[in-house]
Each structure stands twice: as structure tokens, then as C-alpha cells.
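A single protein chain has been omitted; all remaining protein chains appear in their positions.
When the chains are written out, they are named A and B in that same order, and each has its own residue count from 1.
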Amino acid sequence: MDLGWLVSTVSRALAFGVPLLWGTLGEIYAERSGVVNLGVEGMMILGAYAGFAVAQTVGVPALGLLAAAVVGAAAALWHAFLTVTLRANQYVSGLALTLFGLGLAGLLGRGWEGKPLRVPLGAITVPGLAEIPVLGPMLFVDQTILTYLGVLLAVILWVVLFRTRWGVVIRSVGESPATADSLGINVTLVRYLCVALGGLLAGVGGGYLSVAYRPSWTEGMTAGMGWIVIALTIFASWDPLRAIWGAFFFGALYHLSFRLQAYVSPELLKLMPYAFAILVLAVSGFGGARWRRRAPGSLGIPYVRGER
Amino acid sequence: MKRIGPLIVERRLAPPRHVVFGVSVLAVVVALLLAALVFWAYGVSPWRAYAEIGRGTLGTVGGLSDIVRRAIPLILCGVGLTLAFRAQFWNIGAEGQLLAGAVAASGVALFLRVPDVLRLPLVFLAGFGAGAVWAVIPALLRVKLQVNEVISTLMMNYIMAYIVEWLVHGPWKGPTMRGFAYTDMFPVAARLPLIAGTRVHWPTLAVGVAAALVVGLILSRTRLGYEVRVVGQSPDAARYAGISFTTVLALTMVVSGGLAALAGVGEVAGIHWRLRSPSHISMGYGYTAIIVAWLARGSPVAAILTALLFGLIFAAGDLMKSTLGLPFQITGVFNGLILFSLISSDLLMYWRIRWGKKGEAWT
Partner (left out) sequence: MNVRKLWLLVAALVMGGLLAMGADKIKAGFIYVGPIGDYGWTHAHDVARRIVDEQYDWLETVYIESVPEGEVETYIDQLVRQGCNVIFTTSFGFIDGTFAAAQRYPNVIFAHASGFKRAPNMATYMADFYQVYYLNGLMAGALTKTGKIGYVGAFPIPELKRHISAFTIGVREVNPTAEVHVRWIYEWYNPAAAKEATEALIAEGCDVFAFTEDSPTVIQVAAERGLASFAHYSPMYAFAPDYVVSGQLVHWEVIYDDFLVKVHEGVYTNKNLTHVDYWWLLAQKAAELGAEIGMPVNPQYVAPLQGYVIDHPTFGRISVYDLVFVRYNQMADPGITFDPFEGPVYDRKGNLVVPAGMWMSYDHLITMEWAADGVVGPWPGEP
């Protein structure tokens, strides 16, 4: 494999991994607080729609991304209301959010189809760093600002989660809400905030698709990325830093499935990322507890004060 | 417990069946009212919309048979999933297990040389077996290597979908299909009989209903059912009770995956008579069945009812597109509203409102 291969594979892995990374970071926070949100696909597509509609109307891609974030967060708050306040089944609420989001975005998006975005979010060249041989073209050109913001965000979110009091609060709410409650933590508030953050980041991930990655709106343009996010969350064992590797690893496999088509049957290549995900988990299962991190203790279970 | 005027609102642990049913119906009504607003916003009178939907689905033989036809795969997948969920195994993989069944059924139907009498039974057996194998893998991965089943079953859906894609584009592509990606038609002996004048493949329906009853009995009346429930409630308790986690989970998934696979058998042998692209074989039945199973609240028999409800919703969606000329995305919105409404009502079931007695305390 010559360096050209490596450069293009890493570069594409970053670009394709961005929406996955943002979505996964969000879902990690939601699940760390104990709430599964299977509505990622729905939140992403609503973000993609809102991002395009606003960016196209106003002509400013950043405002489109902002709108995507707001809409994603709003959709997530609805999920939080149902699952935290009304204590509805989290899996079903998430599925409903996906159905609803895909439908609503498609409905609102009629009439926006088939138009290129006036001002897309362009790729940037990092001054100085782009000149470095091999690493420059690999990492510091052809990416939008969201690639770097995503990585930075992952680091920040990791620090917050594992090195600050807030992180302790969030993790204890996800691990054992009753204990957290007895310590005076507002479980409901923490869960609402984490789920909303999850939606916000998923919304940005969707917005990236319609404002930067492929600047136009089309029905169903998230094409199942939300489900990959759900898988990556577990794959990354609820760790923001591992989410970086997970998202970009998946991006690399996806890109390679087209690069390698000339040598291996395309269908086999297309199922490779999915098979790999299982394989990696199985292998890390051999590695024992050091590799494996357990899911948050009360993941998926609504909290009722005074029970359990 | 809360007192509002003369009323006492209090929590109950297990709502009686009639309450569950009543509240669920109420929730559907609320959803229909919300959806009425959507229709109205699209310039379709809600009255006309519901009249058309009612006439087109429940009012004609064609409409009713369409509901049942859509419900068949949902019953089979749904029953299997109620079982898996009882064991607290989050099988998101009914879609892939369904496709595995479709593949095995097609293989037997198209390529196995057997007498005609044996062909259909073998189609069913092979289908069940393939689904069982596909479903046991994540169960074993979970037990032996602690691989989270949500991820493994979800990923295996994609893998099976690409296997189907590969088969129809590659080795199984039908010589009579002029290069298009479909297998040839099944021989007549491998096609399921239909109820005359409809596309309801009744043998699969019968198997589905029977499976619901049998699984219901197993869960409530047998030692295995007891073990499944214990495993679901507390793996630790199961260990103390001397129950083999591996065996119970594996058995559960054999049945769960096998039943989902029979849904796939029904679709290829009853509807399409060939193997084709995964998205043509299943309209996401495996995913919808998750909701079917949840609504049935762990009861396989209730899954028949909830499957029929979703059969009705599918059929109503068809009518919204065709007769009412609404954009197709409206069905997603409509289904979302119904689900939101149903799950919001969940809480309601656990509360009881009654007249307070004098002197009853506030809490």
C-alpha cells in the first residue's frame, strides 16, 4: 500500500466520520445519564432539513448548523419528556421519534428538493500544518471545521465526564439514580440536559450532511447513519475518546469498501463494517474487564422516586 | 398518593387487563385526533379521511385481507420478540432473522431436488433453522463474550441484507430474469396456498396464531417458561436457582429467530414467489414487530391483536397515499403520532383515580 492510499483513506474517514462522531458523542451523554435514544436517525434528519432550509434562506451555513442544533435538541427534549417525565418505554419512544422525524422532515422538505445549497460550508486548509508532507494532505486539508471541532468536543466531553464533578453527577445518575437522588442530585434535570445535548449534537451531525458533506436537501438523506451511531455508542463503550476512533474507523471501512471494489466482491465489502463491529466487540470480550466497559447500570430504566 | 379535591390518585403496580386495553384505545383515539389536524392542514377533511380509511380497510374484503396479510409477518416476528424480551434479551434482529428465513426458503424452493410433497414442509423447516442459527449467534456472543446484543443483532440485520443482495445479484440471479437481480420464480409446489381472492397465505397465518398460543402456554405453564422469566428478571437469581443462562437464552433465541424467519418464509413463498432485494421482501416488519411486541406487554397472544393493529396502520398508510393523494411521508408522521400517544398513555395505566374517603391523608 503506497502512501497515497493511506492519505486518501484517512482523509475520507475523517470526512465521512464527522456526522457519526457528533451523533455518537451526543448519544454517549444521553446513555451515560441512563436514557437510550433510538431516535438518532429522526433527530439527524430533522437537523439536516432545518440546516438546509435555514442556510438556503439566510445564505449563512453557520446559521443553518445552529438551526440544526436547535431542532435536534427540541426533538430530543420531546423524547426526554416522554421517557423521563412520563416514564415511557425508551426504545419505543426512540423508534417513534425516528419514524416521526423521517416523515416530518420529508413532508416539510418537499419543494426544497433538487436545489444546490447557495453557500455551503466549505473545506478549510489549516495554515502551516497543511504543508507537512503526508500528514498535511491526510489531516489538514479537505476537512470542514466540524471535523476539528468534533475531535476537540470529544476531548472536552471526555474530560467533563471523567475528570469533573459534573461527570460524576451524570455517571451516577445513569448508574444508580436512587443513590444520586438521595445525594440531592436532580435526576430529572440531569437526564433532560443530557438527552437534549444528545439531540443537539445529532442535529449538528445531520446539518453537516445537508450543509457541508453534500450541500443539498434530499428525502431520507441520512440513509441509516442514526443506526450506526447507536451501534458506535456501544462500540465505543460510552467513552467519548473511543468514539473518535470508532467513528473514523467506520468511516475508513466505508471508504475502503469502495476503494477495494476492484479486488473484492462489492457486497462482501459493504457488509464488512458491520461484521467488523461485531468482531471487534467479540475480540475485546476475550480481553477481559480491562477492555470491556459495562453499560451504565440503569440504562433504559425510567427512574421513579421511592422505587428500587 | 395525591389528593385532588375529593379524588385520590394513587399508583398501582400491575394494571388490570381491561385498564390496559381501555387506556390503549383512548391513546389511539387521541392520536387520531392529532392526525386529524395534519389532514386538515393538508386540506383534506378529517371526516372524509377517516371515512375513506375506514371504508377502504375495514369496509371491504380486499381491505380486510390486506390488514391480515400485513399482520402475518408481524405476528410471527412479534411473538418471537415477546419471548426474547421476557428473557430481557434485546433482540433488534428480527429483520435479519426474517431475511435469513427467506434465503433458506428460497434455496430449498429453487435448488433442492425433492418430491413435491416434501417441498413446502422442507421450505418451512429450512427457514426456521436458518433463522434459529442466525439468532443463536448473538445469544452465544452475549453469554460467552459479553457482546451487547443490541449491537450484534442490529449489525447482523445489515449483514444478512447484504447477503441477500449478493445472492440475487450473483449466484442465485434467475436465468429467466434477463439480467435483473431477482431469482427465478418458485416452482408451484413451493408456493403457499392463498385464501381465494386475496393474497393471504393462510398456512403462515395459522402457524403464527398457533405459535402465539404455544409460546403463551410455554411462558405461563411450563418450567422452561418459568426459567425464561427468571433469567429475564435477574440473571443472578437464575444462577442460584440452578438455571443455565446459556441454555435458556439459546433456546429462547432459537424460537424467537425461528419464528421471525417463518415470517420471511411466508413473504417469499406466499407473496413474491422469489427472492428479491431485502427492502422488497420486508417493509421493515422486523423493526415494526419490536413495537408490536412492546405493545403486547409480554403476552404472545396479545401480540396477535397488536400485529393486526399495525396491519391496519400499514393498510391505512396505503390509502392515505392512494385514495387521499397525500404525500407518502404523512404515514410516518401518522405512525409516529400513534406511537407517541400510546407510550405517553403508559403512565396513565399505573395510576388509579378513586373517590377519597373522609380523613384520608395527603402525602
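We adopt the following convention: a residue touches a chain if its C-beta (ideal position, glycine included) is under 8 Å from a C-beta of that chain, and two chains touch if they have at least 3 such contacts.
Nothing here was measured: the structure is a model prediction, and the numbers come from that model.
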| item | value |
| --- | --- |
| Omitted-chain contact residue, chosen from B:Leu64, B:Leu140 or B:Met283 | B:Met283 |
| Touching residue (missing chain; options B:Gly5, B:Gly43, B:Pro115 or B:Gly179) | B:Gly179 |
| Residue, one of B:Ala49, B:Leu120 or B:Ile271, that touches the chain absent here | B:Ile271 |
| Where the missing chain touches chain A, by residue | 4-5, 8-9, 12, 15-16, 106, 109-110, 113-116, 123, 209, 213-216, 218-221, 223, 225, 254-255, 257-259, 261-262, 265-267, 270 |
| Footprint left on chain B by the chain that the document does not show | 56, 62, 66, 165, 169-170, 173, 178-182, 199, 267, 271-274, 276-277, 279-281, 283, 318-319, 321-323, 325, 327-328 |
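Note that in this section only the chains that are shown with their structure count from here on.
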| item | value |
| --- | --- |
| Of chain B, residues touching chain A in the complex | 90, 141, 144-148, 150-152, 154-156, 158-159, 162-163, 165-166, 169-170, 287, 290-291, 294, 327-337, 339-340, 342-344, 346-347 |
| Footprint of chain B on chain A - complex, ascending | 82, 86-89, 91-93, 95-97, 99-107, 110, 219, 227, 230-231, 234-235, 265, 267-268, 270-271, 274-275, 277-278, 281-282, 285-286, 292, 295 |
